[in-house]
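Removed from the display is one protein chain of the complex; every other protein chain stays in position.
In order of appearance the chains are A and B, and numbering begins at 1 in each one.
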Amino acid sequence: MHEKTVAELSRELESGKISSVELTRHFLDRLKQEDGQYNSFITITEEQALAEARAADERRAAGQATPWTGIPFAHKDIFCTSGVRTTCGSRMLEHFVPPYDATVVAKFRQAGAVCLGKTNMDEFAMGSSNESSHFGPVTNPWGLTRGERRVAGGSSGGSAAAIAARLVPAATATDTGGSIRQPAALCGVTGIKPTYGRVSRYGMIAYASSLDQGGAMARTAEDTALMLNVMAGFDPKDSTSIDREVPDYTATLNEPLKGLRIGLPREYFSDQLSPEMATRIREAVREYEKLGATVREVSLPNASLAIAAYYVIAPAEASANLSRFDGVRYGYRCDHPKDLMDLYTRTRAEGFGTEVKRRILIGTYALSHGYYDAYYLKAQKVRRLIQQDFVNAFQEVDVLMGPISPSPAFIQGEKTDDPVTMYLEDIFTIAVNLAGLPAMSVPAGFIDGLPVGLQIIGNYFEEGRLLNAAHQFQQVTDWHLREPR
Amino acid sequence: MQWDIVIGLEVHIQLATKSKIFSGSSTAFGAEPNTQASAVDLAMPGTLPVPNAEAFRYAVMFGLAVNAEIGRRSVFERKNYFYPDLPKGYQTTQLAQPIVGPGHIDIDLANGETKRVRIHHAHLEEDAGKSLHEDFHGMSGIDLNRAGTPLIEVVTEPDMNSAEEAVAFARKLHSIVTSLGICDGDLSQGSMRFDVNVSLKPKGSDTLGTRTETKNLNSFRFMEQAIRHEVERQMEILEEGGQVVQETRLYNGDRDESRSMRTKEEANDYRYFPCPDLLPVVIDDDFIDDVRASLPELPDARRARFQSQYGLNDYDSGQLAGDARLSAFFEDAVHQGKDAKLTANWILGEFSARLKAEEKTVAEAPVSATQLGQLVARIADNTLSSAGAKKVLEALWSGESSDVDAIIEAKGLKQVSDTGALEAMVDEVLASMPEQVAQYQAEDNPKKRKKMLGGFMGPLMKASKGQGNPKLFNEILIRKLGD
């Protein structure tokens, strides 16, 4: 049962072959048996899930089902879930039970989906390997097949690993600098980061507000399309949410790709890319040519500045976003504060992990007196240059393709000593966030038994075209169906 | 040495919107602690701000009222600092691109001249919560009901040169925002709070001295005292050859003392940057035209109208027009009482004195405009003497009765104005006082005659049981005694 996609499970529920309660029990059993080795979940909500499954079965019996009614899935632990603790991977929120739902959570609830629990993540979504979680690292299921502890990628490593290990058919995720695409690539699953503003950020704990975007992860492009059909849309509670009609993303999955113009950014095939990775990506692009697409080289001349701009803008926004964690109204509070200053400095020193503190300090520095122009303002200007590169490229092509990560999943601990080495993991994904564009990661083969992801970047609000391109690729390849064994 | 005093003000004005600037919580004053603090106000993780349209409308009204440029594109920024009454750890405010640009307000000086005070800009921002310093086992209590109440902060140029001018500006500002209806103007509830920047420079010098900022003054009186206090403090330092330290000070009005605030190691560095949760607010011509068209009457225009429409003098019209509620009360009363000058006299006299004595606002007055109008009408038609009118007002005020005519009736305050009856009384009294009549007629000095005339008034009032119209008695007496 756990081999099936969301689309397949939805049809089986509809036909009455299985009930949501059966399905939910099955996945809960697997989760409890298997997740010890991956650590992909922070919280499993067995009771709530079964209650939701029973309600879903009743709703289906009453003829009021949606495609999601009764489907088990999971939320990244960055989305606030009313009555269920929401940790954001941090000691700061280890016992935080929000009395409200994120808009994304409310939407899945309304659709009747069954949430099995909350997936592991880098603390406050700051990381590229899921090793900064207060609840321990997530282990990549593909590495384990070779007896190795490899990273699942981050920050949405829990969602990616859980899907790869068939513990859930789908999970929500978020992407600030590559946090959906990179773990999806490293775990061999499909992930989409929509256009900035497409999915509400309300109740999604902020890391860097102008870059954060909620999105979807599943095994197939079709399933992520089904997820976006639920998640996308205007939210009056989010000022940066875009009031624009949401298409049915499944309706265009089968459009032919003949004539699709693909651009390959020269800068994404530089020497930072391993030769094997370059080969896998070019092979994937060749499949598209077989499907009738045309390919040309394009240039994103400022791409090399993306990491630098990101590591000013994201920490700067984070330094303010994380000021609310002060031990006063909720969350961690240090023992016996002797005065107000002690309450603040000790609560935050003890409640935040190393990487989070590093980014808060860098962000504070970049905004502080005398440095604002050289760092923050400069980074915002470079951000526009980077966006302009994409605007120019999309004058000539429909989508851009390239790698997601420089190399496949690395061994845990390999890059934790040097933050900058870790930051360079996101060299191919970060520019998309700065520009606010939609992008996907699609399984595109293996290197030494470890999965590789193809990145497809689209123009603003062209999620439908991306999903179409990914779905057609998945009709002629089976990388996305391979299971770590 | 002679010194010039230089004063600039920063005024926080709470806007009278129903809901907060970034959330749908109520802004009503006086609720139980933290019952009007929503997830957004408490800065719960993942919550986001959505700005209130009315706050922008009010800010634009203010901008138009002070002849300012309206910021067509205004941007919210984050001002970062930690304080328990600031839940997000930053205040959402405006800095580089405020909603209201440079403008000005004209104030009347004591010498009859008018002075223009320039406004540097005014911006929208959110209020903080309150720290309650009562002792909770050595802890402070935090109430976040006020957190997120919309404010406009008005920043002036350093154009004022005395405490009186600063207070005149503050009163005029109060008069403008209450006339616009964008602020309830209740200083005792913190609806307007003043920060004063004071510096001294040698008389005639072009170079500004070092200034201090005295924060959070919440009455005109404290503001005036705080400025005087600060001027004296700085003068003493400078005259002893010392240097004024640029700092923020707190003034204690009860003790007329001030002290330095936050002088600790921390140099403020607010790390302002544009708030990424909010987009630029764009105000177009249509919006501005719409606001302009619906702008209520402003104090200066109202004052001019009171003079032309009601014939009030400069002083009375200024006193009334400066206070929007008092103006409305006046016009409602005139509608009943007809005699505008008499109405103005009673409102600015007896009525205001009673309010002041009881520390009440116009809204809290136990006597309505209609009642006051009826009272004035009864004075104007000679039913009431001014002494009788005071008695009626007292009865209205105490709640003894709410009907003017019923009070007059019950208390027997109606003046007798029947000339025939009054003449008969005069004849009777004059007949009983032949000596005084003879003395009066023999007297040449008009002053003395006038005084002697008063001697007949007592017996006349007694004869009329206090209800004779004194004016008419006077006329009849003069006629009968011969001039």
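As a working rule, contacts are C-beta pairs under 8 Å (C-beta built on N, C-alpha and C of every residue); 3 or more make two chains touch, one makes a residue touch a chain.
In this section, contacts and distances are computed from a predicted model.
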{"item": "Undisplayed chain, where the name is taken from the UniProt record, one of \"Sulfate adenylyltransferase subunit 2\", \"ABC transporter ATP-binding protein\", \"Aspartyl/glutamyl-tRNA(Asn/Gln) amidotransferase subunit C\" or \"Acyl carrier protein\"", "value": "\"Aspartyl/glutamyl-tRNA(Asn/Gln) amidotransferase subunit C\""}
{"item": "Option from B:Ile5, B:Leu42 or B:Ile227 whose C-beta touches the chain left out", "value": "B:Leu42"}
{"item": "Among B:Leu278, B:Val334 or B:Ala389, the residue in touch with the chain that has been omitted", "value": "B:Leu278"}
{"item": "Which of A:Arg60, A:Arg383 or A:Lys415 contacts the chain that the document leaves out", "value": "A:Arg383"}
{"item": "Touching residue (missing chain; options B:Lys18, B:Arg292, B:Lys360 or B:Lys450)", "value": "B:Lys18"}
{"item": "Contact with the hidden chain (one of A:Trp142, A:Tyr196, A:Tyr249 or A:Phe428)", "value": "A:Tyr196"}
{"item": "Footprint left on chain B by the chain that the document does not show", "value": "17-19, 23-26, 32-39, 42, 44, 50-56, 80, 82-84, 131-133, 136, 138-144, 250, 261-262, 265-266, 269, 271, 274, 276, 278-282"}
{"item": "Chain A, residues in touch with the chain not shown (by the definition above)", "value": "96-99, 195-197, 210-211, 236, 239-240, 242-243, 302, 304-305, 307-309, 311-312, 319, 323, 326-331, 333, 337-346, 348-349, 352, 357-358, 360-362, 364-366, 368, 374-375, 377-385, 387, 418-420, 423, 434-437, 460"}
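In this text, only the chains that are shown with their structure count from here on.
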{"item": "In the complex with chain A, residue positions of chain B that touch it", "value": "39, 42-51, 78, 80, 82, 84, 87-90, 142, 269, 271-273, 276-279"}
{"item": "Interface residues, chain A side, partner chain B - complex", "value": "79-80, 86, 88, 93, 96, 98-100, 102, 201-206, 208-210, 236-240, 316-317, 319-320, 323-326, 328-330, 340, 344, 364, 367-369, 372, 376"}
